[in-house]
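Before anything else, here's the structure in question.
All protein chains of the complex are present and in place, except for one that has been dropped.
Should a chain be cited, it is by its letter among A and B, assigned in written order, with residues numbered from 1 in that chain.
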Amino acid sequence: MIRRSTTFWRALLLAFCAAVAVWLVAPSLIVVPLSFTDRASFNFPPSGWSAQWYTNFFTDPSWLWSLEASLRVGVLVAIVATVCGTAAAVAFSRTRFFGEQGLRALLLAPMIVPVIVVAIGIYAIYLRLNLLGTTLGFVVAHSVLALPFVIVPVLASLQGFDRRLEDAAAICGARRWTTFRTVTLPLVAPGVLSGALFAFATSFDEVILSLFIQSPYLQTLPVRMYSSVTRDTDPTIAAAATVILALTTALTVLASIITIRRSRVH
Amino acid sequence: MTLVDVFSGGAAPPQSRTETEGARRRRRGAYALLTPSVILVIGVFVVPLALMLWRSFTDPVAGFGNFTWYMGDEVQRRVLLRTFTTGLEVTVICLVLGYPYAYAMVAFGPKVRAMLTLLVLVPFWTSLMVRTFAWVILLQDNGPAHTILSLIGLGDVQLIRTNLGVVIGMSQILLPFMVLPLYAVMAGIDRKLVLASSSLGARPLTSFIRIWAPLTMPGVGAGALMVFISSLGFYVTPALLGSPDNALISQQIYVQVNSLLQWGRGAAMGVVLLLLTFVVLAVLMLALRRASRQEQSS
Partner (left out) sequence: MSIDHAPRGASITMRGLTKRYDAVTAVNAIDLEARPGEFLTLLGPSGSGKTTTLNMIAGFVDVTEGELQIDGKPVADLPPYRRNIGMVFQEYALFPHMTVTRNVEYPLRQRKFAKAERREKVAAALQTVGLEDYGGRMPKALSGGQQQRVALARAIVYEPRVLLMDEPLGALDKKLRDSLQLEIKRIHGELGTTFVYVTHDQDEALVLSDRIAVFNDARIEQVGTPTELYERPESVFVARFLGESSLFCGTVTDGRTVDVGGRRIVAGRGDCAPGDAVAVVVRPERIRIAAGESEPAAVNAVPGRVIQEIYLGNSRKVEVQLSDDTTVLVRESAGSITPTEPGQHIWLTFDPDNAAILPA
């Protein structure tokens, strides 16, 4: 950019960025070696190696149930948020209608409002409706938080979508749902899939709200981890963290493949 | 699509030259498509917020009691101030680290840019719990960070259960929120402006400071906005890396509601936090809009 810059400055900048990048990525990796420690402590570096914490993780009912709960809720949230969010995005991209700006801000507000504020309200309501620690309660609450993360990529996809294709389909005799199913959806699928992945990740990762609406019957994995950090010095949490890392890495890779393939097609 | 675009209604790029209509039919269809989302958001977002607002004025007795308590309580005031300053510190750190990083993303070729982008997105995808837990291990007494610091000679600094630890952890987690908007704005700046400036005789550094840097201000604003607002509501990281002595407002809210069962007070604090968030949002969005209007008119 500033072409007259000496290579020295550019090298310095690159070194700086490398340091920042390491600072961004490396810390999380520390959980991996820690999960293989042979002692029941967080002492790092570990003095010996053992896989017992993984065995613990996969046999301890409380950990397993929390993993299963997180996966179950996550998948359901992905479905609910994607369906609702995609429908909303279609509505926003198609017409101008009364209250559009307001509704858009409303549906995206959960992204900006601090979660804890909403959480105490939801806690109060769930308390009265007996929804604490229920799958329904979790799915509904997480879906609201995940909704903006579906709407944004799907809306972006739809806005980059050539609307005359839908006109062409209409002239060929296709009604609106058929047009959506055969023409629009296949072409915005990457945006929808990104949204679904974001929704799953948002739910799977959610801590604050889940801390409030949990019960002994239903704890999501992050909640279980949180109580583990505050109460035990049991490195099983490191094993759990590694499992999560592996899962999110796989999802990220999947999402990047989808994005790369999308940019190649169009 | 930046956050600002999304909230201001976005620019809808018309692909066709005539507007597609069918007004009444479309409108009804749009409302039908929006219904499930709206019900969801009203039921699980608006109603809880309204309930909390209500509680803040009525629990345990009707009136402003909770708010007067809050304004009067010195501990709470300190907590609020600490939340604010922590947010500012985190924002500044993210800006100092993020600005050169974003600049590098624009200045170098596509391969480096792709690498840098990937690396800045990784924490985005990594679970918050995992990252926070990682910092707990790193910053613990006699942990790796402590060891490294004592090697340099700064041996006796405690990192965990301090505000310093909280700031370090939050900065790392929120850095992508600064880099991405900054990069988006920087990528959109026409490089020819700087070339023009140097062809008029300005030295590279002058061109940079007077021409290019001011054009990045909208990105700085957007990034700072996102980082600061996010840090206001942070719970997990401060809770695990800090201590009850240096709690932030979200931890206090949790304590009031969960441990002390003081719903009214917790709700009042929630209202304050919400207000704070909106004020910051409004101020910064106005500043951003004024900046972009100035840019357009010049």
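The working rule: a contact is a pair of C-beta atoms (placed from the backbone, for glycine too) under 8 Å apart; a residue touches a chain by one contact, two chains touch by 3 or more.
Given the structure is predicted, the values throughout are model-derived calculations rather than measurements.
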Q.
For the chain left out of this view, which of A:Val20, A:Ile120, A:Val140 or A:Ala169 touches it?
A. A:Ala169
Q) Which listed residue, A:Val20, A:Ala88, A:Leu131 or A:Leu187, touches the chain dropped from view? A) A:Leu187
Q. Which positions on chain A touch the chain that was left off?
A. 162, 164-165, 167-175, 178, 182-183, 186-187, 265-266
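Note that only the chains that are shown with their structure count from here on.
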**Q.** Centroid spacing, where centroids are CA-atom means, of chain A and chain B in whole angstrom
**A.** 17
Q: State the interface residues of chain A toward chain B in the complex, per the touch definition above.
A: 1-2, 4-5, 10, 13-14, 16-17, 20-21, 23-25, 27-31, 34, 42-45, 80, 83-85, 87-88, 90-95, 97, 100-101, 103-118, 120-125, 140-141, 143-144, 147, 151-152, 155-156, 159-164, 166-167, 176, 201, 204-205, 207-208, 211-212, 221-222, 225-226, 229-230, 237-238, 241, 244-245, 248-249, 251-252, 256
Q. In their complex, what parts of chain B are in touch with chain A?
A. 1, 3, 6-7, 9-10, 12-16, 20, 23, 26-27, 29-31, 33-34, 36-38, 40-41, 43-52, 55, 97, 100-101, 103-104, 106-108, 112, 116, 118-123, 125-131, 133-138, 140, 142-144, 172, 175-176, 191, 194, 198, 204, 207-208, 229, 232-233, 235-236, 240, 250, 253-254, 257-258, 263, 266-267, 270-271, 273-274, 277, 281
